[in-house]
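For this depiction, one protein chain was excluded, whereas all remaining protein chains were kept in their positions.
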Amino acid sequence: MARVVVDVMLKPEILDPQGRAVQGALGRLGLTGVADVRQGKQFIITMDGDVAGERLEQLHALAAELLSNPVIENYVLRVEADA
Amino acid sequence: MSPRIGVVTFPGTLDDGDAARAVRFAGGEPVALWHGDADLKSVDAVILPGGFSYGDYLRCGAISRFAPVMTPVITAAGAGMPVLGICNGFQILCESHLLPGALTRNQSMHFICRDQRLRIENTSTAWTNGFAHGQEIVIPLKNGEGNFNADTATLDELEAEGRVIARYVDVNPNGSQRDIAGITNARGNVVGLMPHPEHAIEDLTGPSLDGLVFFSSVLNALVGA
Partner (left out) sequence: MADTVDNAIADPEATQPFAELGLKPDEYQRIRDILGRRPTSSELAMYSVMWSEHCSYKSSKVHLRQFGEKAPKTDALLVGIGENAGVVDIGDGWAVTFKVESHNHPSYVEPYQGAATGVGGIVRDIMSMGARPIAVMDPLRFGPLDAADTKRVLPGIVAGIGGYGNCLGLPNIGGEVVFDPSYAGNPLVNALCVGAMRHEDIHLASAKGVGNLVILYGARTGGDGIGGVSVLASETFSDGGPTKRPSVQVGDPFMEKLLIEATLDVLGAGLVEGIQDLGGAGISCATSELASNGDGGMHVWLDRVLLRDRSLSPEEILMSESQERMCAVVTPAKLEEFLAKCAKWDVEAVVIGEVNDSGRLTVDWHGERIVDVPPRSVAHDGPVYQRPLHRPSWQDALQADTPDDLLRPVDGEQLRATALNLIGAPNLASKAWITDQYDRYVQGNTILAQPEDAGMVRVDEQTGLGVAVSCDCNGRFAKLDPYTGAQLALAESYRNVSASGAIPLAVTNCLNFGSPEDPEVMWQFAEAVRGLADGCLELGIPVTGGNVSFYNQTGTTAILPTPVVGVLAVIDDVDRRTPISWGPDGELIYLLGDTRDEFAGSEWAHHVHGHLGGMPPRVDLARERLLSEIMIAGSRDGMLTAAHDISDGGLMITLSEMAMHSGIGARCWLPDDIDPFVQLFAESAGRAVVVVPRSEELRFTEMCAARGLPAHRIGVVDSELGADAGYPGQQVLQISDLFTVTIDELRAAHTATLPAILNA
């Protein structure tokens, strides 16, 4: 079994109103010195067997095509091999 | 024989019935198209209506874009078939890369339903040929993720090529860059529009009759073709 973790974040130049709203809330709850907050998504995909070669390429393609919208988002994919 | 306009229903689509009504009012024949069938039933044009297809899960339109019906839609669009994406439909067109850019969360973070003033800036597309250039219209807008975003190069290209078909006037309800409410592809057959023309076709139920012109435009374009 392998866990594939894909983190998707808005590109830095895209306005993130949700992140901004969270930043405001943190301030109101007493946390000082917050320079910025960005909000993203994480996908955890549990796969049978291990993930390498063609399968890994396929996952990358899907991360770029389905899990993220490359027009406005970046993704980072990592594989956590499991016992 | 009036032109046949396909209206696609995805799971969660809401304004398909209203789009079909608008086609009928304009004098066309609406044809229901099912997301799961890769079959356009020989229609002359396609509308991707508004709603919350797949609950807006993942991203608005991100899952619909891979529906079986989208394969022939993309092919037909490439061959010049008029395609109109309204609201969620616009989102699906962008996710499919039939149009550039992306629609993100409204800047205010709230869903907004309002009668929106627009200026029509391109009257050569299949869906806008019935307007006068610069004409101002009022049609309902209702969305939570209507904020049009693209990189500067893309935005400049859209402007330079006159591919912004409608712009928000008086109030920008969602923070869209350059006040963009609707755009078209280079060929002028694929149009994405955030506000809802199908809700402005009858005095009893809408703020104006301006919406009807989008639908009569495509009938014009098809008959003339």
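As written, the chains take the letters A and B, and residue 1 is the first residue of each chain.
In the analysis below, a contact is a pair of C-beta atoms (placed from the backbone, for glycine too) under 8 Å apart; a residue touches a chain by one contact, two chains touch by 3 or more.
What you are looking at is a predicted structure, and each value in this text was computed from that prediction instead of being measured.
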item	value
Chains shown that the absent chain touches, full complex	B
Of B:G51, B:G130 or B:G146, the residue in touch with the unshown chain	B:G51
Touch criterion as defined above, residue of B:R59, B:R119, B:R163 or B:H196 at the omitted chain	B:H196
Contact footprint on chain B, counting only the chain that is left out	11-12, 14-15, 17-18, 21, 51-52, 54-57, 110-114, 140, 142, 144, 196, 198-199, 201-202, 204-206
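Operating definition for what follows: only the chains that are shown with their structure count from here on.
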item	value
Length of the line joining the C-alpha centres of chain A and chain B, rounded to whole Å	30
Chain A contact footprint on chain B (complex, rising order)	58-59, 62, 66, 94-95, 100-102, 104-109, 147, 149-151, 175
In the complex with chain B, residue positions of chain A that touch it	10, 13-15, 17-18, 21, 66-67, 69, 71-72
